[in-house]
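Just below is one structure, and these are the notes that go with it.
The other protein chains are all here in position, but one chain of the complex has been omitted.
Order as written gives the chain letters A and B; numbering starts at 1 within each chain.
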Amino acid sequence: MLVKKPVRNKKKLSSPAPQALWAKMDGGRLLTNESGCHAWVSEKDFARVISGRIAEGDPLFAELSAAGFVRGRMDLDGLAAKWRTRNEHLSYGPGLHIMVLTLRCNHKCLYCQSSAAGEGAKKTDMSLKTALKSVDFAFTSPNPAITIEFQGGEPLLNWGTLTAAVKYARKKAAASKKELKLALVSNFTLMTEEKARFLLENEVSICTSLDGPADLHNRNRIYAAGNSHAGAVKWIKYFQKKHGNQVPEYRIFKSSALLTVSRYSLSRHKEIIDEYVALGLEDIFIRPLAPIGYAKGLWEKIGYTSQEFTAFYGKCLDYILELNRRGIVIREKMASMMLEKILNFREPGYLDARCPCGAAIGQIAYNYNGDLYTCDEGRMVGWEGDDIFRIGNVFKSTLKGALSSPAARACVVSSNLEAQPDCSRCAYKPYCGVCPVFNYEAQGSLWGNMRSNDRCRLFKGVFGVIFSKLRRAGDKEIMEKWTVKNEGR
Amino acid sequence: MKDVKSGKELIFETAVYSKEAVELAAYVFSGSCGVKVLPGKSATRVLLDGAADPESLAGKLANEALNQQCRIDLAKKNSRIAGIIVTKALLSACGEKTQAKNKGK
Partner (left out) sequence: MRNQKNSTVSVAVSLRDYDLDTIRYAAYASSGAAHVFIRLDKPGSVVAEFTPAGTVTGKAIAASFRAELADEKLREAVSDNNRELREFLVMKALTPEKKQAASPDSCLTAEQEKELEDLIAQVESEIKKDARSGRQEDPLGITKTWEDKYAGKKTRKK
């Protein structure tokens, strides 16, 4: 394919305005462009930039031309390379394969989006045959690296199938030369030494939920048979210790924890972060709640507005930065992922915030019965009786067939920011993404309406916080170290 | 907007809102109440019936029609770049090797 020489705009222009998106911020303007570069300018300078009046010798010239905001001085190779690395997901097939081993769960979390069933509902266990077929299906992805993540309900309730799937997947990986990562998301209350040993020996990375100190965690995550927080903490400590004592036979990955923010969390940011720090967890992912699954029905009780979440997020980030200044290692995961895009022009694998979103093309959810969905949230909508996000079945579909399904294609098209009226004009477009499942659940269509979309407001709020922190040299220096390039892992 | 017996009527002038935009908006709200779309030469009429708060629903439907119209407006300008991204994403996900074809301009 011939690459055309730089295109000369044939239109007669009164001024060579650079390609830019902008947002008013802190009395000036944040500029961004297609490649993901950004710059801050005053209102006065904005007028000069946008009318192409930044010439060599101007104090802003060096910074703005390096970032592609001076039209006559663009490094097209460099800018294209940045676009490429930030959008490398466009070149790969589904990398994340979520296997829902069972819908049974021994918890009744208030915000449960997996629409878990009671422990007795064994008919919602994934059979061995379905699990192995799902692994086969995952390996048909053209992505050279895949992650199989075992979820539920509580996946430890279907232990036999889990162990078989792990062993089978490892065998397939060895034969296929694909890079395989295995992950488990569990509440840990059913963990035993024997199970832990199996998981460690088979290099399964472990993740649990930790919503903060005991009373808060247990209020969100109801466990009738005991203390959910105690169970989570016990095994976090166990796996942390194991990680600290590596063995030659296999790699032990750091265990991680996920925070889900409910209304009860909003006034307790310091306690939540302190809980993570006390357990030696170096990452905290401040995840907002979405009105999907059980959470939708209880939204009045446990939900909040985007403004409330943004305020909470701002306080969390302030406190985390303060801890960093004291020498404590703690990173905010959402910020880390966004910074990967903003500072390093790289795709961090955050399927919720990319264009198009990860639905089907980045991830596939395998329900207990072998039904395939665009994502786990899409599967939850299916459980509520609406199969709009179903893309096939492991026994009846091929990968190509699943990705060609109306649901898959509709999600890709509707999450393309270039086709969204608001997103295509937004300064945060290079770093953001929309969720067709959220749009459908909250607004009745896959496209949604961003002007009244709470998820959009929430992301704008988070970006606003992150970018305003980046304006402060001290905070920027700390946050730069959170990105993959600078992690000493 | 007009009040009609037990509902509301909205009249979207075709010069401002395309029929397509109005139909898409009507579809989005078809689960919330009775919605009837009556295309005409210079305007598309929408009849809403059975809504708990017809005034509010009519306002939301009008907003949705504008949302859909803005999307249609954008597609006229951005369809090439939007199409490149979607095509690349879907083909790569299926394992097809893609080569961007730059049609000469």
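Quick notes on this structure:
In this section, a contact is a pair of C-beta atoms (placed from the backbone, for glycine too) under 8 Å apart; a residue touches a chain by one contact, two chains touch by 3 or more.
What you see is a predicted model, and the numbers here were worked out from it, not measured in a lab.
Only one residue in the set A:65, A:87 or A:483 touches the chain that does not appear here, and it is A:87.
When the missing chain is restored to the complex, the residue among A:251, A:396 or A:472 that touches it is A:251. Touching the omitted chain from chain A are residues 1, 3-4, 6-7, 9, 11, 13, 16-20, 34-35, 50, 76-81, 83-84, 87, 90, 170, 173-174, 201-203, 246, 248-251, 421-422, 425, 449, 451-452. Across the interface with the omitted chain, chain B contributes residues 1, 10, 13, 15-17, 56, 58-60, 62-63, 66-67, 69-70, 73, 77, 80-81, 84-85, 88, 98-100, 102, 105.
The rule we apply is simple: only the chains that are shown with their structure count from here on.
Mean C-alpha positions place chain A and chain B at a centre distance of 29 Å.
By the touch rule above, chain A contacts chain B in their complex via residues 1-4, 7, 89-94, 141-142, 355-356, 360-362, 399-400, 403-404, 408-409, 412-413, 416, 418-421, 424, 443-445, 447, 449, 451-452. Interface residues of chain B facing chain A in the complex, by the touch rule stated above, are 24, 27-29, 31-32, 63-64, 67-68, 70-71, 73-75, 78, 81-82, 85-86, 88-90, 92-95, 99-102, 104-105.
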